[in-house]
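In this view, the complex is presented without one of its protein chains, the others remaining in place.
We just call them A, B and C in the order they show up, numbering each chain from 1.
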Amino acid sequence: MKFKVAVLGATGMVGQKFVQLLENHPWFEISSLAASERRVGKIYGEEVNWIVSANVPDCVRDMEMVAMDPKSVDADIVFSALPSSVAKEVEPKFAEAGFVVASNASTYRMVEDVPLVVPEVNPEHLELVEVQKRNRGWDGFIVTNPNCTTIMLVITLKPLVELGLRSVRVASMQALSGAGYPGVPSMAIMDNVIPYISGEEEKVEEEPLKLLGKFDGNRIVPAELKVSASCHRVPVTDGHTEAVWAEFDRNVEVEDVVNAFTGLKSLDLPTSPEKVIVVRNEVDRPQPRLDRDEGKGMSVVVGRIRKDEWGIKYIVMGHNTVRGAAGASILNAELMVKKGMI
Amino acid sequence: MKFKVAVLGATGMVGQKFVQLLENHPWFEISSLAASERRVGKIYGEEVNWIVSANVPDCVRDMEMVAMDPKSVDADIVFSALPSSVAKEVEPKFAEAGFVVASNASTYRMVEDVPLVVPEVNPEHLELVEVQKRNRGWDGFIVTNPNCTTIMLVITLKPLVELGLRSVRVASMQALSGAGYPGVPSMAIMDNVIPYISGEEEKVEEEPLKLLGKFDGNRIVPAELKVSASCHRVPVTDGHTEAVWAEFDRNVEVEDVVNAFTGLKSLDLPTSPEKVIVVRNEVDRPQPRLDRDEGKGMSVVVGRIRKDEWGIKYIVMGHNTVRGAAGASILNAELMVKKGMI
Amino acid sequence: MKFKVAVLGATGMVGQKFVQLLENHPWFEISSLAASERRVGKIYGEEVNWIVSANVPDCVRDMEMVAMDPKSVDADIVFSALPSSVAKEVEPKFAEAGFVVASNASTYRMVEDVPLVVPEVNPEHLELVEVQKRNRGWDGFIVTNPNCTTIMLVITLKPLVELGLRSVRVASMQALSGAGYPGVPSMAIMDNVIPYISGEEEKVEEEPLKLLGKFDGNRIVPAELKVSASCHRVPVTDGHTEAVWAEFDRNVEVEDVVNAFTGLKSLDLPTSPEKVIVVRNEVDRPQPRLDRDEGKGMSVVVGRIRKDEWGIKYIVMGHNTVRGAAGASILNAELMVKKGMI
Partner (left out) sequence: MKFKVAVLGATGMVGQKFVQLLENHPWFEISSLAASERRVGKIYGEEVNWIVSANVPDCVRDMEMVAMDPKSVDADIVFSALPSSVAKEVEPKFAEAGFVVASNASTYRMVEDVPLVVPEVNPEHLELVEVQKRNRGWDGFIVTNPNCTTIMLVITLKPLVELGLRSVRVASMQALSGAGYPGVPSMAIMDNVIPYISGEEEKVEEEPLKLLGKFDGNRIVPAELKVSASCHRVPVTDGHTEAVWAEFDRNVEVEDVVNAFTGLKSLDLPTSPEKVIVVRNEVDRPQPRLDRDEGKGMSVVVGRIRKDEWGIKYIVMGHNTVRGAAGASILNAELMVKKGMI
């Protein structure tokens, strides 16, 4: 018996990725695809501009899209691939109506009673759900995952916390798929770098503090950590690459960091990769085109770990629409199933 | 009456750029093109795989290439576009034979009695030439310009020194032309980022210390500054983009930095751009495709100057084969002419 | 004394190209920039998302945009960079009000009393203007230039007519700028080819027949020629490349074609290139990145002329937004000035 799941915003880039990753999922089965008003009643396979592979999966091709309304949706879990402005209104309606909302939208990530979770980083933050339900009197609840750039980063920061991590600078080289579809015009990015992504640096600087924070029974006490980000768009389809400088409150050697990274445990969940962090020893890896599908897109790949004057610098790369978006929400949902929350 | 100039390594990517920039130069005239043994006696226009524009300039098309040997070259100034391994032997031979060698090769940049110069940054380092000539008993001498990534960076660091600059972290997104020709295979970089460039980070970390150092009459006393670099190749033809974090020994505001950047004086030389640093106010500039030809490729363009926890971060971009290579050597030669050294 | 010219649709990709090419034009001076209603009254330099070079030209930066209405525009010539749906209504209003409209829009190209002109191909078609004015009772008139892909093609077909040209097959590899801005999404074209451009093949198949047709005093009698096109978008910023198969009613040698191409005369107009067709002998030219700026973007570059079973095949390449759009309209206007029509 599989759980029924719905995808909100099913025709966008991340929505398509949800559909793709949920095809043949061992625990979940797509029961509803919800879209904006003008698409309600239309057939998914005919309406979607499917661009994540050659063919719309059979299981949804003939599915009629429904309204983004709790009454129209038949599901145990609702995955939200909505733009943040739409998510603002829609997600609470579903939570209030008793649905579990696993959201990739940024809207509620930093709200005090909403868990912002990466299963391998802060699974215990899911307990905040009780606070949320109590505060709001909802039957359901909202759980969020971080921004795509934050996810790759924070998965590598987690094992560094015990080494005395104090500050982080990160320069990202982000893929085009992160901007959705149509997203970045080709004339804007061909033979070019765009050294700006609206709202991105703020997210990358704030979200890790909550993710690495401690749940005190009522709220998340943010980690004492400073992050400074510089975010850039490069002509790559998928896979965010990040150059990270980490500083510590003690001397840390490259070997310590390698051990910390490889020591991060994988979870026993369907979407978990065998290795959460893959450390590569080649001088020129990770590279998005070669490494983005590692662990079916759920591993993050690290390389070039080296020491400088102030600490350690390294490169981390991960698949931004899998580990960084749809896969992140699905992994959160799997964890909630395992914990008996669904 | 123009000075006669030769280009050593005239068929490579940087060699071609020298030829292109020297066409119609008001002070210089190409008198010799020197190439490796197998090309000696061949016609430049027939031998070169010209890729920096549609057509080989008329002034050199029918020129017969000569050996990289002082006896074969008729010139006042020798521009070196040689690979460092070749430069090692060839450049001293020319200096010994009385030529002024303006070199883009990395070989002698960090050698104690060789000036490493960017005219707007440390013109006074040219005085080291006297030490070099005395040490070596040469009639001529070697003057070098920095690595392409260093140049963009150091031009922005110079005005920050007076603000109390203490440390720099820089993540570069470097263009393909920086690797020469054939350089990076297309299958290696299409839809990809390569987070490694051999030897690059070391150069970017060391060269600024010499460039910002002080000449004490005998040698350059390196600046007290620490630089940590992470260098990456991206699918861009020309123009290196760099994300810089600068820290100071005092509080520095964005406005101070803007003023410092715009206050950097241009020189009255033929290849000098009107503005050495162009500061852009748009949220998403500089961009290599739009901004690399600013000041005919000799300006560096800065944007996104913002404050963080520890100092100031900004983006700098410049044309790597113009300001970052051939144009840099030519500007050095112009400065030497103006100072009466040639 | 320069002629005053206006640009309709001044903020789009082709509009920007008009502005760029008209800066410092010896005969024309931009007097009005007309834009859609929501932009009227706004300052060009602040409104435009300028992407054809680093900086909005000084001459228009502070210009206030006006409505696309004959009363708001002060000009002798109106250049239209409008989308065809908008051009439909706007261009006749200007012609009726006495303006000379030089249009790049497709709307009126195939209309019987509207000249479709490339100056080097069919200058005599401008006489159709008298028919147009008579038919419509207008003081002004509309003159159009062909589709960008047609222009490169037809310039090479013209000299082949005398060799007995009978049929043409053409496969185009078209640049991104041809789709305007935002145009093609980067996620659609990165690492990809899109073998379809809406409406393009029809234009490339029909327009040459009119262009190579004969004006009989009342109308253009289409050329007896068949064209079959297959149009494709490739990841190139500027420059359309076309593979052409030409068949003749007699035996034709490569040499005949080379002579025909190089024999096409340039016109004595400000925007005319020195050579209308540049024939290259290298095995691998023309290439868009190297050759698109030939003749300041107004030459078309041809190569790989070879014989097959049925005739001659060759490659032609030209700058699609210069020779293929804005430059084409401007050249038409220059010709009309020379002919005393303005």
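Side notes on the structure shown:
One rule holds in what follows: a contact is a pair of C-beta atoms (placed from the backbone, for glycine too) under 8 Å apart; a residue touches a chain by one contact, two chains touch by 3 or more.
The model shown is predicted, which means the values in this text are computed figures rather than measured ones.
Here the missing chain is touched by one residue of B:Ser80, B:Asn122, B:Ser177 or B:Ser228, and it is B:Ser177. For the options C:Asn24, C:Ser85 or C:Ser228, the residue in contact with the chain missing from this view is C:Ser228. Within the complete assembly, C:Asn192 is the residue of C:Ser53, C:Ser84, C:Asn192 or C:Ser266 that touches the hidden chain. Note on the undisplayed chain: of the listed residues A:Glu23, A:Asp69, A:Glu96 or A:Asp293, the one touching it is A:Asp293. Residues 13, 51, 176-177, 181-191, 235-237 are the ones on chain B that touch the missing chain. Residues 51, 53-54, 190-191, 237, 289-291, 293-294, 301 of chain A touch the missing chain (whole complex, contact as defined above).
By the touch criterion stated above, the residues of chain C touching the omitted chain are 167, 169, 171, 173, 190-196, 198, 226, 228, 230, 232, 234-237, 239, 241, 243, 245, 283-290, 303-304, 308-310, 313, 315, 317.
Here is the rule we go by: only the chains that are shown with their structure count from here on.
Ranked by how close its C-alpha mean sits to the mean of all protein C-alpha atoms, the top chain is B. Chain centres here are Cα averages; for chain B and chain C they lie 40 Å apart. Shown for chain B are the residues that touch two or more other chains, namely 190-191, 237, 289-290.
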